[in-house]
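Only one protein chain is missing; all other protein chains are in place.
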Amino acid sequence: MAIEQTIKYDAPTVEQEIEVVSTYRLEERAREVVPAGGFDYMSGASGDEFTLKQNNEAWSHKGILPRVLADVENPDTSTSILGHDIKVPFIMAPIAAHGLAHETKEAGTAKGIAEFGGTIMSISAYSGATFEEIEDGLKGNPRWFQIYMSKDDEMNRNILDEAKSDGATAIILTADSTLSGNREKDMLNKFVYPFGMPIVSRYLTGSGKNMSLNNIYAQSKQKITPRDVKFISDYSGLPVFVKGIQTPEDASLAIGAGAAGIWVSNHGGRQLDGAPGSFDTLESISKVVAGRVPIVFDSGIRRGEHIFKALASGADIVAVGRPVLYGLALGGWKGVKSVLDYFETDLKRVMQLAGTQTIEDVKNARLFDMKK
Amino acid sequence: MAIEQTIKYDAPTVEQEIEVVSTYRLEERAREVVPAGGFDYMSGASGDEFTLKQNNEAWSHKGILPRVLADVENPDTSTSILGHDIKVPFIMAPIAAHGLAHETKEAGTAKGIAEFGGTIMSISAYSGATFEEIEDGLKGNPRWFQIYMSKDDEMNRNILDEAKSDGATAIILTADSTLSGNREKDMLNKFVYPFGMPIVSRYLTGSGKNMSLNNIYAQSKQKITPRDVKFISDYSGLPVFVKGIQTPEDASLAIGAGAAGIWVSNHGGRQLDGAPGSFDTLESISKVVAGRVPIVFDSGIRRGEHIFKALASGADIVAVGRPVLYGLALGGWKGVKSVLDYFETDLKRVMQLAGTQTIEDVKNARLFDMKK
Amino acid sequence: MAIEQTIKYDAPTVEQEIEVVSTYRLEERAREVVPAGGFDYMSGASGDEFTLKQNNEAWSHKGILPRVLADVENPDTSTSILGHDIKVPFIMAPIAAHGLAHETKEAGTAKGIAEFGGTIMSISAYSGATFEEIEDGLKGNPRWFQIYMSKDDEMNRNILDEAKSDGATAIILTADSTLSGNREKDMLNKFVYPFGMPIVSRYLTGSGKNMSLNNIYAQSKQKITPRDVKFISDYSGLPVFVKGIQTPEDASLAIGAGAAGIWVSNHGGRQLDGAPGSFDTLESISKVVAGRVPIVFDSGIRRGEHIFKALASGADIVAVGRPVLYGLALGGWKGVKSVLDYFETDLKRVMQLAGTQTIEDVKNARLFDMKK
Partner (left out) sequence: MAIEQTIKYDAPTVEQEIEVVSTYRLEERAREVVPAGGFDYMSGASGDEFTLKQNNEAWSHKGILPRVLADVENPDTSTSILGHDIKVPFIMAPIAAHGLAHETKEAGTAKGIAEFGGTIMSISAYSGATFEEIEDGLKGNPRWFQIYMSKDDEMNRNILDEAKSDGATAIILTADSTLSGNREKDMLNKFVYPFGMPIVSRYLTGSGKNMSLNNIYAQSKQKITPRDVKFISDYSGLPVFVKGIQTPEDASLAIGAGAAGIWVSNHGGRQLDGAPGSFDTLESISKVVAGRVPIVFDSGIRRGEHIFKALASGADIVAVGRPVLYGLALGGWKGVKSVLDYFETDLKRVMQLAGTQTIEDVKNARLFDMKK
């Protein structure tokens, strides 16, 4: 691994607004422009992709009940989380390696977010861009930093220092990825990252370039415990989200350990296959959290309807991931903005048609149990 | 929008009786004769068409239990609603833009209904024909008028005046469409109406011609509230149905606001995608309505069995929509009559085989819960 | 209808033993040898064929639990019903028009049954063969007669006289067919019977030849009531099964009217489409019948497992229909015998593997609820 081989990876370069009819269609269009190994990495998941499919299937377990005669016009999508006033109840999820989608890497995504405005970028520890490069695009907009911990706490302090000095206002501790999920497509493709990961390269034996996800995860910390929540919280002085929560038990455990927020996620089906759809786990978790801390939800958000259903089931905000990357692939920062615009427009329409004027109304909406 | 471009739209023109083996087959045949954009508009729905599919799926959630030894012969399909004695428990649903299906527009449909006799035509505010043109076909048969409200109540009074003078005996207030649903097919087709809408053109910036559904809905009133029910009821002196009810809560709200009838519908899946199948919502609504006002049901009626199931679940009558338009496309007014004849024959057969002599018997029939 | 047109219908003529790997495969093989209109008539059902599919799907709602350490060897399939000792718990269902499958018509089926021995033939009122022709094959083996009633009771007495003099030991009153089901395939094929129906031709305006099923059913009696049960019972002095029972209510009604047996059936999905799978209705009926009279079950029996499940859910015997006709089509009477042999062998294997020595053991077996 000492000598880095040059692997040719032609990431898309085009910058253009894109028409978003649906984000499912974006995925198909992105497949045509992103190199196959990169596309499979981005879109794929673990094992049978059972959990990936469940993430989508789960939406059909609850129906939205349109309320009429509801005195609604031009619904207000604004909300706030941990002191940030945001104009929409969705933020960018932390996703690794945006460079697979576009040559501008995370900086392109950041610029799209900045141009959209009024939301938050989550920066992944597995970013292919440096904090500085990202700030070129983000231009002072709010950001949270997602950490994959090193086995060496000195390294972790070092990374937290850097993230904090970059302006992160919260730390997202990913707790569901103490090893790589069983990414069969990556195995079949013998996929390795075509570029390095400047943030975590300090604790890898290598830059990240030409390394497999398996290898990188194995070099990160396996034992993520309540002590780590406390460590990050104490050291950084920042609010900590524990990401990857799928049970009420773990939500309570995280809050007990000092978490300032719960991030319900199954990592887009990319970690433990055989887990239920993330949305299927949300309601029981939110009941236990009971408003003590905010809940962020991800894994499967593709439409305004999904945002609505998640919020009506206890999430405070949601995070969107893959669809934004597809927008990045198809149009660079302009594509990112097109996707965010789409989500805003689609959510507004859903709120109007569902008879909900505010995010608070959405949270109080009753869903229809499609299984009974 | 001031200059109207001439878009070529070759609507079918043939007038002939058609053989109706099933209305699902009619849809496939109509696809061959209606221009693609028009067909997609008519047959399509919102988003993933999840709700459209649920409208059909929902029928399989309840089975009809054939009762035997039941002393039934030549069942009587007649019933009455709001003072109208009708020979069948189904009426024409309000559907926009019949001109997409046939050059005779709503007048063709009206003539088919008149020739069938003994039922009611719902005239859509988005009709492409004028009241006068429709009356040419309808020839004094009963009609209800469906309103999309203007933001300007003076316009609404004006429209109500005209509808009333045309002889409407009830007003259907569509409450689920304060914006357009997310019609992806229309977006992909860049579909605009190829002709104007004389009834609502008075409040549009344009005639309706060359305008998208999105645009038209956006120009109509968003805030439809209980006050509007009262306004229409008071001003017109006519009974008002609130259409688009999907919850017991809204049924009660509408009745409290003075609605003379509840119209259970999800707009054929064309408005809020992610809503449950309309039939799945019917029973709980009818329990709350509890006979205080009549219930009309639509969204998914394609067979006599469906009419039976809806009536056995609390509807007083049903409204049929797309299948009639397919009949119009395939045979003009004669095709419309063929479709109505089919529904009558099919319902009679179902009533005979289910052991029900009257519509009252159908309403009292017990269905089989297929989910348990 | 006075002049009978000669329609060419080349029914199969071959007589040979056939290998029965599964009766589903027989259906596919029969499709190749039976003229299309006849095959569609035999294999098809009403409407969407929802109920036909449910008849098959319903088996998957209950699982057989294999019992081990059960001291079983060479299981005994014999049982008795209404005084007949039979070697297997299945009999021939009454099916119309065997001549569509084979030129030997019902006589071929009868011979196959006679050669198999130890079971009962149900003779349909819509037989294409006369009682005499059938007896040529049946050779004194037991038979029940299934009646479609005339509107004229004198005709009914006449038919009952003939059936009784032919040796019928029970009358099966089909109560679910007071009109024809909505057989879409027949409509598309413009299917009419290519030969007459000597038993009911006495009350038809025509022989049955060149007549549609719709027409024939319409000429039979619609009002089948408890009085008819009593009439047949009193006049014939024979035990009467009421066939087409799908509800506990009707089972009680039939018994109250003097029925000597309940025949649970949805007519193979050929009458009221939208009805649940026949097997799904069996258990609740058998609980109400509670052993007062025997229960025959049909609609969907294709395997030994199905016989087992039906018996374990309350049936005393089952009737098999279409698979026998496919055997007739593929091998004449020898094919019929092959199919009956298959069912016997398959049932024996299932009984052995399920740990049940006798039919009584089967009836007491506990099934597994696959829906929970």
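Structure notes:
A, B and C label the chains in the order they appear, each numbered from 1.
By our rule, a residue touches a chain if its C-beta (ideal position, glycine included) is under 8 Å from a C-beta of that chain, and two chains touch if they have at least 3 such contacts.
Remember, it's a predicted structure, so these values are computed and weren't measured experimentally.
Put simply, the hidden chain is in touch with A, C once you look at the whole complex.
Among A:Val21, A:Met155 or A:Leu253, the one in contact with the hidden chain is A:Leu253. Interface note: of A:Thr77, A:Thr281, A:Ser313 or A:Thr356, the residue touching the hidden chain in the full complex is A:Thr281. Note that of A:Thr23, A:Thr77, A:Gln271 or A:Ser313, the residue touching the chain absent from this view is A:Gln271. Think of the hidden chain as still there; on chain C it touches residues 19, 21-22, 24, 59-60, 63-74, 303-305, 308-309, 346, 349-350, 352-354, 366, 368, 370, 372. The missing chain lies against chain A, touching residues 47-48, 50-51, 54, 175-182, 184, 187-188, 222-226, 228-229, 242, 244-247, 249-250, 253-254, 257, 266, 271-276, 280-281, 371.
Here is the rule we use: only the chains that are shown with their structure count from here on.
Centrality by Cα centroid goes to chain B. In whole angstrom, the spacing between the mean C-alpha positions of chain A and chain B is 42.
A straight line joining the Cα centres of chain A and chain C is 60 Å long.
In chain C, there is no position where the chain touches two or more neighbouring chains simultaneously.
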